[in-house]
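The structure appears below as structure tokens.
Every protein chain but one is kept in place in this view of the complex.
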Amino acid sequence: MFTLSGKKIWACLFCLLPLMFLPGCGKQKEEVVVYTSVDDLFARPVANHFEKLTGIKVRLVTDTEETKSTGLLNRLIAEKDRPVADVFWSGDPVRAALLKEKGVSAPYKSPSATDLPPQLSDPEGYWTSFSARVRMIIYNRERIPENQKPLSIFDLNAERFKGRACIANPLFGTTSMHAAALFQVLGRRKAKKFFEDFARNGGKILASNGDVKASVASGRCLLGLTDSDDVSVAVAEGRPVGFIFPDQKGMGTLLIPNCAVLIKGAPHVEQAMKFIDFLLSPETEKMLAESQAAQIPLRPGIKGPEIFPTIQEIKVMKVDYSKLAITLERIMKGFLKQWTDKNS
Amino acid sequence: MSLSVLVLERPGRWRLAGLSFVIAVSLLPTLPLILAIRENAPWATLNVPGFLPLLIKSLAISFSGAAAALVLGLCKGVFFSLYEYRAKRLFLFLFIIPIMVPPLLWSVSFNNLSFYFRLISMHKTVCLVFITAMVTLPLVAASTVSACQTLTSSQCEAVRLTAGETRLFWLCLRFAFPPAAVAACLGAFGMLASPGPAMGLGLKTAISEILVSFSALYDMKLASAQCVMLSASTLALASFVLLVSGKRPMELLASSSKRLQPSFQGKMSTLAFVFSLLCSVLLVLIPCGALLFPAFTLPDVSLLARTLSRTLPYSLLYSAGSALVALFLGFALAFFMGRFNLTRTIGMSAMLVIFSLPPSLTALGFVYSAAQAPPWLDFIFRSPISVCMAQGFRLFPVPALLAARYFASLPPSWAYAAEIQDISLKRFSFKVLSPLACKTLLTGFLLVFLLSGADVATVLLIHPPGGQNLPLAIFTIMANAPRGQVAQLCSLYLALATIFLASISAIWNRGKTWKSYQASY
Partner (left out) sequence: MEKLPGFLLKNISKTYKARPVLSDISCHICPGVRWGILGASGSGKSTLLRLMAGLEPPDDGIIYLDGTVVSQGSQITVEARKRRISMVFQDLALWPNLTALENITLGLGRGEEPLRQARESLSMCGISEMAHRYPGELSGGEQQRLALARAMAYRPAYLFLDEPFSGLDIEIKNSIITKIKRLTADHHITTVLVSHDPLEVFTLCKKVIVLEGGRIIESGEFKSILKHTKSRLLQAFKEYVKALDGK
């Protein structure tokens, strides 16, 4: 017979309490805590490989898409006074620059970075770039014939694509970075005109780059702006999509390198530096290139993803990455917010 | 000196003090962020003219969804209370599913529906109203059933005999309306605080604007000010609803006399079955199907196994831990509320407001507090305990409502009898109150267990490194993982929740002891 007395009930409840402490126990000396905004699918294998090589346990904290939650960056900023993280592996330089501005990061010039292009990293060493994504135009191959495919981002505003072009929410992620880059490169007037023309042409603002990919692949939209890793996933899934690097005869396309950031006051500094050295190594660039992320190595001589050319073959926008965060902050609270409010 | 049992029945300022303490404890983590807005108050940048229309729009959407849930949930609850019909338990389980799943996934489901079945393509606002209705309906139905339990068999038989079955049904609907309306508000406020569905559908709402302040502008002060505005409007509306509903919402908490027993009633039982079937298909099975349909591809078993082994212990830990915290706080609040109108009104209003607070606010408050706290407190602030506390502090209104109903259902004479027989409060609680509270404890535990699993935002911000749970793992890969993989993980999550539900149900149904004294209670 099943009976429950009051004492048994309270005993059951109190017995469960100590379980809450268990996962906190057994902290290893050799460990490194890595926060990353790179997709879990791509970051975890890299972390696992580092563990195998060095024996240092990697406690990985990944992020959701920004449009789904408050985000890891807020956590980093909130923890500033007594950080938990040792390393922040950022998917783009803007967040890395933001952390520098907020006093969350510390400078570290890794010996692994000597052969990485310095113009893509922070001159003071607060963040170092490696393996990059690229902004691309994805289009539906079944709906757009080869001779009519878009070649420039301005083609999103073309009459023939009226109401059928899409971009992700420019207040978040790489699209926001792209917007800031356009303001920097084109100037305020032309950049504003691009967005206004996009809206006038019936362009759609979707929740995320993933939604842009899905929308173009399904044919709901004919073309859109997204990142190379989204394109790579779509191609791998066999979706009927084509892609181009926009403005190869003009301003070029935006390069979005990953960045390694050492957190100021990191609890495991030595291990953090080792992890950053590993991140910036040719081995990691190769791993990321071979993964579904299809990240393009910044180093010459490392084989990139099959579907994309090498970085040297792509014309990239001439952007001052260290000033991009300031530009972004300015337009975010101004034009971009108003434009998104009006058109979404 | 031991406390008298009569403390259960006595009013006093100590109840107000206790209520204030419990409410203060639950709001404590949000304090750092709320206080931050005092310095250089961002009211000027709040852009009230810009935010206010969004707030109104969000409230309109939430309340439309709540209204739909109210109509359907009332009917469902009354059918459940009055009639026996086929597959009743199965329908009951199906109705719980929408609250088991993070609300964002329902927007994924609707996006899938329009992707795979282009004919079914609803307007975004309609979708969001639909999702709100789906998630709110179980709460409304549960409160309707609770309210109907205050009716007696003889009351219903009398109406049946004199006025007929339809009239009985209509009277029960009217009778259960006030407490069901409060439950609908609770659901609406919960959805107000959830940015996922709106963002997933690409719809601008107040909470998505708050998310922008957090994630795009990194403006904590502005986000906090917007949260305060959202909560203030929630409080105003909650007060209005409680005022208009009168004393009847307290019947959500009222005492039960002899329980109404459902029975087979020919046509009405058939109607109940058909109604439940239609609701289950439209509001549960189709959205579930759309969510899980992509799962029908070849699974990557090793990836699923690795993800599950990594996340399952933390999934169980966070859910169980937050359920425990919520139970303690909820019962404490209910105890202090007692049977008195003033304390009940304060308690219920506080519950509605707390439920409407965005999870991010509490979570970030924890993170700030952890950073300021000395390292020796890390075992609380930087461990799974902090996740359990943060979720428990937000979700405790759910067990609090159940506990308040339980306390209100205890006849005052029990405490009087115990006092006369010189039985201490401690002994009375252990021997009499706790065993009888089993059902309430279990139900509260179960609900919070499921709801906490759906709260991804808190876990993301607070979980100790390496301590992901399964829902968070789904969210971190869903951007780029193949649809099939995401759907398979969602299926796994639903399957685990179902197993858990079934186990609890099996435990509850065991034992002669329960049935033998349930007849008289």
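Going by the order they are written in, the chains are A and B; count residues from 1 in each one.
Simple rule for what comes next: a contact is a pair of C-beta atoms (placed from the backbone, for glycine too) under 8 Å apart; a residue touches a chain by one contact, two chains touch by 3 or more.
Quick caveat: nothing in here was measured; it's all calculated off a predicted structure.
Participant: Which displayed chains make contact with the chain that has been left out?
Facilitator: B
Participant: Would you indicate which residue among B:L436, B:V459, B:A473 or B:L489 is in contact with the undisplayed chain?
Facilitator: B:L436
Participant: Have a look at B:R310, B:R427 or B:R483 and name the one touching the chain we're not showing.
Facilitator: The one listed residue touching the chain not shown is B:R427.
Participant: Please output the residues of chain B touching the missing chain, sorted low to high.
Facilitator: 4, 6, 411, 413-414, 416-423, 427-428, 431-432, 435-436, 516-521
FYI, only the chains that are shown with their structure count from here on.
Participant: Chain A to chain B: how many Å between their CA centres?
Facilitator: 34
Participant: Quick check on the complex: what are the chain A residues that touch chain B?
Facilitator: Chain A reaches chain B through residues 1-7, 9-10, 13, 16-17, 19-24, 33-35, 39-42, 59-75, 77-85, 98, 102, 171-172, 176, 205-211, 214, 218, 229-230, 233, 237, 292-293, 332-333, 337, 341, 344.
Participant: Over in the complex, which chain B residues touch chain A? Could you list them?
Facilitator: Listed in rising order, the residues of chain B that touch chain A are 50, 104, 111, 115, 195-196, 199-202, 204, 211-212, 214-218, 220, 313-314, 317, 320-321, 324, 327, 360, 363-364, 367-368, 370-372, 375, 379, 382-385, 388, 429-435, 437-438, 441, 456-457, 460-468, 472-473, 475-482, 510-514.
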